[in-house]
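Data first, discussion second: the structure below is written as structure tokens.
Missing here is one protein chain; the remaining ones are kept as they sit in the complex.
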Amino acid sequence: MEPINISDYEILAQTLMEPAAWDFYAGGSDDEVTLRANCTAFERIRLRPRVLVDVNVCDLRTTVLGTPVNMPILVAPTGYHGLAHPEAECATARAAGEVGSLMVASTVSNCSMEEIAAAASGPLWFQLYTYGGYQVSAELVRRAQAAGYRAVVVTVDLPRLGHREKNIRNKFALPPHLQEGNFTANTDLSEKSSLLTWDVLPWLRSITTLPILLKGILTAEDAKLAAEHGVEGIVVSNHGGRQLDTALASIEALPEVIEAVAGRCEVYMDGGIRRGTDVLKALALGAHAVLVGRPILWGLAANGAAGVRHVLEILRDELELAMVLCGRPTIASIDRWLVSLRT
Amino acid sequence: MEPINISDYEILAQTLMEPAAWDFYAGGSDDEVTLRANCTAFERIRLRPRVLVDVNVCDLRTTVLGTPVNMPILVAPTGYHGLAHPEAECATARAAGEVGSLMVASTVSNCSMEEIAAAASGPLWFQLYTYGGYQVSAELVRRAQAAGYRAVVVTVDLPRLGHREKNIRNKFALPPHLQEGNFTANTDLSEKSSLLTWDVLPWLRSITTLPILLKGILTAEDAKLAAEHGVEGIVVSNHGGRQLDTALASIEALPEVIEAVAGRCEVYMDGGIRRGTDVLKALALGAHAVLVGRPILWGLAANGAAGVRHVLEILRDELELAMVLCGRPTIASIDRWLVSLRT
Amino acid sequence: MEPINISDYEILAQTLMEPAAWDFYAGGSDDEVTLRANCTAFERIRLRPRVLVDVNVCDLRTTVLGTPVNMPILVAPTGYHGLAHPEAECATARAAGEVGSLMVASTVSNCSMEEIAAAASGPLWFQLYTYGGYQVSAELVRRAQAAGYRAVVVTVDLPRLGHREKNIRNKFALPPHLQEGNFTANTDLSEKSSLLTWDVLPWLRSITTLPILLKGILTAEDAKLAAEHGVEGIVVSNHGGRQLDTALASIEALPEVIEAVAGRCEVYMDGGIRRGTDVLKALALGAHAVLVGRPILWGLAANGAAGVRHVLEILRDELELAMVLCGRPTIASIDRWLVSLRT
Partner (left out) sequence: MEPINISDYEILAQTLMEPAAWDFYAGGSDDEVTLRANCTAFERIRLRPRVLVDVNVCDLRTTVLGTPVNMPILVAPTGYHGLAHPEAECATARAAGEVGSLMVASTVSNCSMEEIAAAASGPLWFQLYTYGGYQVSAELVRRAQAAGYRAVVVTVDLPRLGHREKNIRNKFALPPHLQEGNFTANTDLSEKSSLLTWDVLPWLRSITTLPILLKGILTAEDAKLAAEHGVEGIVVSNHGGRQLDTALASIEALPEVIEAVAGRCEVYMDGGIRRGTDVLKALALGAHAVLVGRPILWGLAANGAAGVRHVLEILRDELELAMVLCGRPTIASIDRWLVSLRT
């Protein structure tokens, strides 16, 4: 099969991957209600295209925290790319840069953040899990800044690991041929007192000059607090349906976050993006850009860096076509009137 | 099988046609969400029939831009009727006239517009694609006026071709035995700078005296602009779900268009009409008449001109029965109170 | 199988009947959207039971146009009971009376109305189709009054026969061993100018002293007109989904009719009653009593008069239990607060 859309890549990847590794990528928590809702919520949103607008030139470029990117589609942090391909995160980083996207590298990667930075051909952000405690976390941030990462994305929705039943039934563990890229066997990772309170922000400011984003916010209340704490960005996310099941779908939570933030910082979202029209709907509802998780892994599993590049190209081309067909030839022209939530 | 409804003709046509040609007719863009929504949206609308009205005489006649027709059911422009039947658009045109309907002939036809006009037994409108550029488009309009077409229906929702995955997978191309009816091998059709801005209207006025309709409007905003630009008509349409996927269903978009136009021009709709009750619902929501696309092709594939005629007769008879059972024996008596959008 | 609910009788009847006769009873018009909606609309209505009410005595008795009945569940007019059982409408009438219900005998029956009246052990109303014209209709009404029928129920939703596709495909006709009970071969029944306008009411008043009900009203507008014309009763009905497809479900239409009538006449409903809780919901929404159609025919097909009796007993017992469990031990205690339309 010649893959022509993201769903094709999903099928390809499932065919190629080890079942337990596939389950690790694919699964959500509990009954996977939120996992499914992330996608189906997009289908209920209808587009209201405008016509007779000059769309001969369509420009997808934007900036993310000041960094220019070719499209408002970023690579979400996801764990252990080595399960999909031997080149792991290095392949992903290379592909992301080649199409002018930005990759958010995860704390839990099979390549080290320095290897990823060396392989990367474009800008990088670093996703931080703080469960290692102050010392481990500080070291991660220090290394990220040293390696040229441009922002720290703190995941705030994992004070504990979600209940992912597929992994439990599979007794899933990282296969022996793969290692933790960012930790050595000596790193003390035993789950301990979580750093995840609002105090994490002044502490982070005290150890880094990088801009800080909070990933995993789903409510207006927390979005308001985040803005008041002066974060540079928010990622509306439910961790791909892998943490709290029956949480709001990301796209459902986006509008209240946008309203609460009122422009005080950039708001991103991830969860359920499978089509260019999904990206367009998220932008219309106020997202600055979207992050894509599982589709990247599918591309990686199917064809390494070339697969990742193709997945991003597909989404980019679909977004461009959708913008043209909606009479919104620039990112700036995408407005709230483009979507109808009635249906 | 003796076909007794439109669905029967769909099954017959699928049985008889080449699979790739069938897919070309049947398919929509991307995930075909809008393709399906066009039909299912009708089912959610409930009819509120009135009783004890004198319906001994039921009259379906109306006029469309001043041209009398026997029923408010027109033949929508659809491409390449030669895929369904050797007589192609000439058969369709003959059938449409025989039952007192009107055909909108497409730019992309296997018969030339002059052949269609010669075969036609009733009134014709010409559907214009402007992607050939000014010169090609002007020539098309000039020929249409010369051949007796009574209006130009400009398709405005195709600044680029939609992403029709069935065609991509089939690598669909017009079979060798079929040709473009309106173009020669010398016509320069390479997709170029689109003419599709509001400037297309003054330009069209400058080259033709025919009335102009815009086909592919789905929002109040564009409907208002169209009325202000003085068009004679609007066709509410999402191109049969073949352009922007997850766009509003046509019947969902109709009410806001009707309200925005406020009677300044005639408003038509296409998309999802499979029953006489669907026609009735569209009229109740303000459509002047409806256009029917795929069902015409199914009739043509099943039985040539006779099949097209039968399809139109079925819809006409169903509409008449529905009008009788609703206590609306004339087109003028069909009002907004006939439908309930609650359910 | 020992049938314990209405659904059991449906299965039994389908097993026992000729397929084309089954289809005649079971089918609706067009796509049978309204046929299905009649039932599914009940499931969306939730009951709000009250507790700690004295329900040691539960009384289902009521009166219908002054006639006492043991339960608010009447036998709806349905055609040609001979398709279900050799004793036809005579068996139905006997059963209805035995349980203290009332039967509405149809114009189109296999027994004559006089035979039905002779067999009946309880009160009868006569359902009138006026399509035979003034003379034929007047003769039917005269005979009904002479035979002791207590009211005329004029069906107003059949100015023409609905499009029942199962019958068309089966080329259904009454089998040779069955005859029209109320017409001779000489009766001129060719469909002619319908009498179905509001003028039918003064004409009926001029030929009979019986109370008059209109069956087939689905809107507040017509309910208001009916009340203004002084009818004794209204039956909210869509003819069991056999006339106008995608018309409102009966139970959906009931509230607006009740509000429009404002107590000026009795309002009944039929369509979709399969459980005692359905009866209770209709009463809570304002129905004076309900009429049951197909379930009666299923009982008749399964076991003749005994089957009809059992069907009525099942519904009665289910209604009684539902009233007890809802804390409404009398018909008068059933109020609008019993139902929630939210879900």
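Order of writing sets the chain letters: A, B and C. Residues in each chain are counted from 1.
In this section, a residue touches a chain if its C-beta (ideal position, glycine included) is under 8 Å from a C-beta of that chain, and two chains touch if they have at least 3 such contacts.
Just so it is clear, the structure is predicted and the values come from calculations on it, not from any experiment.
Chemist: Write out, one label after another, the shown chains that touch the chain missing from the document.
Modeler: Checking the complete complex, the chain left out touches A, C.
Chemist: Please pick, from A:E43, A:E115, A:D157 or A:E266, the residue that touches the omitted chain in the full complex.
Modeler: Missing-chain contact among the listed residues: A:D157.
Chemist: Based on the whole complex, identify which of A:D54, A:E114, A:E139 or A:D222 touches the chain you can't see.
Modeler: Checking each option in A:D54, A:E114, A:E139 or A:D222, the one touching the absent chain turns out to be A:D222.
Chemist: Which subunit A residues touch the hidden chain?
Modeler: Those residues of subunit A that touch the unshown chain are 30-31, 33, 37, 156-157, 159-160, 162-163, 165, 168-169, 193-194, 196-198, 200, 214, 216-219, 221-222, 225, 243-249, 252-253.
Chemist: Would you write out the residues of subunit C that touch the absent chain, in ascending order?
Modeler: Here the touching residues of subunit C are 4-5, 42-43, 45-56, 275, 277, 281, 318, 321-322, 324-326, 337, 340, 342-343.
Assume only the chains that are shown with their structure count from here on.
Chemist: If you connect every pair of chains that touch, what shape comes out? Choose line, ring, star, complete or other.
Modeler: line
Chemist: Could you say which chain's mean Cα position falls nearest to the mean Cα position of the entire protein shown?
Modeler: B
Chemist: Given that subunit B and subunit C are copies and touch, would you call their interface same or different according to whether over half of its residue numbers are shared?
Modeler: Looking at both copies, the contact residues mostly diverge.
Chemist: How many angstrom lie between the centres of subunit B and subunit C, each centre taken as the mean Cα position?
Modeler: Averaging C-alpha atoms per chain gives centres 42 Å apart.
Chemist: Express in whole angstrom the distance between the two chain centres, defined as the mean CA positions of subunit A and subunit C.
Modeler: Here the centre of subunit C sits 60 Å away from the centre of subunit A.
Chemist: Touching two or more other chains, which residues of subunit B qualify?
Modeler: none
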